[in-house]
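Okay, structure first, notes after.
Left out: one protein chain. Kept in place: all the others.
Our next item is chain A:
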Amino acid sequence: MIYYLFDIPFSLLGNQFSLNLLSCQLLLDQLTEWHAVASWTWDAQDETCGICRMAFDGCCPDCKLPGDDCPLIWGACNHAFHLHCILKWVNSQTPQAHCPMCRREWQFKG
């Protein structure tokens, strides 16, 4: 049995996450099976969202499934939050919202 483990950091639409790819090759007399298992995690410095306090690997309290439907988003100051959480905060603040962590003016990271 041969295992390959890849850890590939990559960026998609400005978001940062790691893809862990575990491939397993089963060798008997010849190649009979090939399994590929992949998992991913967000590359955020904290483990939980500073607003809802839920894990980044989970989703915000209004969502059921982590992933595309409940993404993380980074501010220009590099603090990350669930997109849904920071939007609730930003939309409640007029005229200018500040980052909940560092109080700098909130701007989405371009």
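The definition used in the following text is that a residue touches a chain if its C-beta (ideal position, glycine included) is under 8 Å from a C-beta of that chain, and two chains touch if they have at least 3 such contacts; residues count from 1.
Keep in mind that, in the parts below, contacts and distances are computed from a predicted model.
Student: Just by its UniProt name, which of "Protein EFR3 homolog B", "E2 ubiquitin-conjugating enzyme", "Bola-like protein-domain-containing protein" or "Molybdopterin synthase sulfur carrier subunit" is the chain not shown in this complex?
Tutor: Matching "Protein EFR3 homolog B", "E2 ubiquitin-conjugating enzyme", "Bola-like protein-domain-containing protein" or "Molybdopterin synthase sulfur carrier subunit" to the record, the invisible chain is "E2 ubiquitin-conjugating enzyme".
Student: Need a quick check: the contact residues on chain A for the chain that isn't drawn.
Tutor: 50-54, 60-62, 85, 88-89, 92, 98, 100-101, 103
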